[in-house]
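Of the protein chains in this complex, one is absent; all others appear in place.
A and B label the chains in the order they appear, each numbered from 1.
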């Protein structure tokens, strides 16, 4: 791959900045502190403002009020963070579309349907009747089951697994180790033994869904598990059978969502949370890290659980007391009643 | 694969229902709400009873007391949920036994021993001296190490990894991304550096064990890690070296079990729990979600830890107070002593 390069003038146009006349070449992006003279940097938070003057960056994305503080070339935009995100798309590694090819080492079913410019890596496997749209990239050793549908320009990294009947829209990114469509955890207890309930539903992902490394999304028991458009899932998330996640919801790493829970749109769920099954979470809900959600959230807001870190010996003493918190509350109530009885009718 | 179809009469026989004379064809299973006239539904909980009258399902599994509420055909069984589980086995995708084949793209050691009707997907790898019993299905890109033993009719999905010396019984299901037999986390600290303790034990899984997607079961340090018959493990569970899990225990997603802990039979451990090492958990123990288990449980019961979700600002105030809970308890004790001193010998 040829490394992408742009003049500062070109970047101004591409990123919607005020126009700048400069042939200075930019070959990458760095932080204000680390960027060299051939790199672009950006200022998105007051916290880093003091680094502006000393930055070696060839050009810096700033809001207009910081224009004069840039030592080199200022690229003035309305939102430097958005412009930075757009710039990363210009400088990323990207296989050239004209090099799209199906590896002769891939194993593609004769009944699979492949669109134009599809790239399939070595040792990938594509199952029967699966439909792979134009521009899709499938990494090495990725396995796609039967009857799957992959939308345009979606990118599956290496070592991804899709079971049968998984569909996803266009522009998705599925990272390595992700497993989509494994059986939901459904069993009936028959006299002490677990009788498997085969999971007959599938999985549907919308457009522009990101699925992090080693994240698992189980197939539905009867109906499908559904992930909406624009949902972003970090690494090692567990999405159980029949969960529904609304559009543009973001979930951070290691959060687990139990079966049949419905999460609304535009929620942000931090990492390492556990969400019980059969709940409803309202649109726009925010949950902080490591929260246990065991009840539905019917109105948006910010929610938390747990206790905060403290020195171990101190924590131990407090944790022991927690086990007597109900009793402590009753004792306080008794004291209050005592005080009430002994002061009634008495002068203060 | 031909899609399975049965008449209602055939289903009655197959599922042990009261016999019904009906040639109506059933081609799948749905919920009471979603099932069409060619699908079977079931009523297992009073909660859904009101959906019975309006259900379009071609036939409905019910207990005898609901027989007359079914708008179409009632299939009367003792336990509709068990009958539903049995029905899913009839309607699942299942590769035909007569199509069993070892892919020419698989890499099978010459010293491996394969039973009859074994199916091995493309790019799977089977190591030296491994023994694969009759009817086993091994998915694409799955890697099985040396000296492994896989029992009859066990199904390993795609992209599973078994290290050397992993054995499992018959009728197991191992989902994609599962890693069985990786090194336990054993290191000796030698003057600040970690000296690796090579893990010389193996892993033994019983019969009918289910291992969820991306679950990891480490090999033992010297003896084996052991998972009993009928144990069901959901996705992303961590089973450390030398853990032993008793028969028919069920563990939900994202629970972590540290080294050498012994979990009894017939336990149910909910998701996102953390179980410390070297503990003993009694048969029949039930643990709720996100519980930290740091002591042995010697008598069965239900156990929990943590705090429950609340609005973030309220939680913050309470969490700050938790750090002073021991002090608060002492202050309450002082108040009680004060009250006691000031009321002794006084008339109430």
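Miscellaneous remarks
Note that in this section a residue touches a chain if its C-beta (ideal position, glycine included) is under 8 Å from a C-beta of that chain, and two chains touch if they have at least 3 such contacts.
It should be emphasised that the depicted structure is a prediction, and the values quoted were computed from it without experimental measurement.
Within the complete assembly, B:196 is the residue of B:47, B:196 or B:340 that touches the hidden chain. Within the full complex, the residue among A:55, A:199, A:214 or A:285 touching the omitted chain is A:214. Annotation: of A:72, A:86 or A:262, A:86 touches the absent chain (contact as defined above).
Residues 28-31, 34, 81-82, 84-86, 88-89, 91-93, 103, 105, 121-123, 139-141, 157-159, 173, 175-177, 208, 210, 212-214, 230, 232, 234-236, 248, 250, 252-254, 266, 271-272, 289-290, 306-313, 315-316, 319-320, 322-326, 328-329, 332, 335-336, 339, 343 are the ones on chain A that touch the missing chain.
Residue positions on chain B in contact with the hidden chain: 107, 123, 125, 141, 143, 145-146, 159, 161, 163-164, 177, 179, 182-183, 185-188, 190, 192-200, 214, 216, 218, 222-223, 236, 238, 240, 254, 256, 258, 274, 276, 286-288, 291-295, 297, 301-308, 310, 314, 317-318, 320-322, 324-325, 328, 331-332, 335, 338, in rising order.
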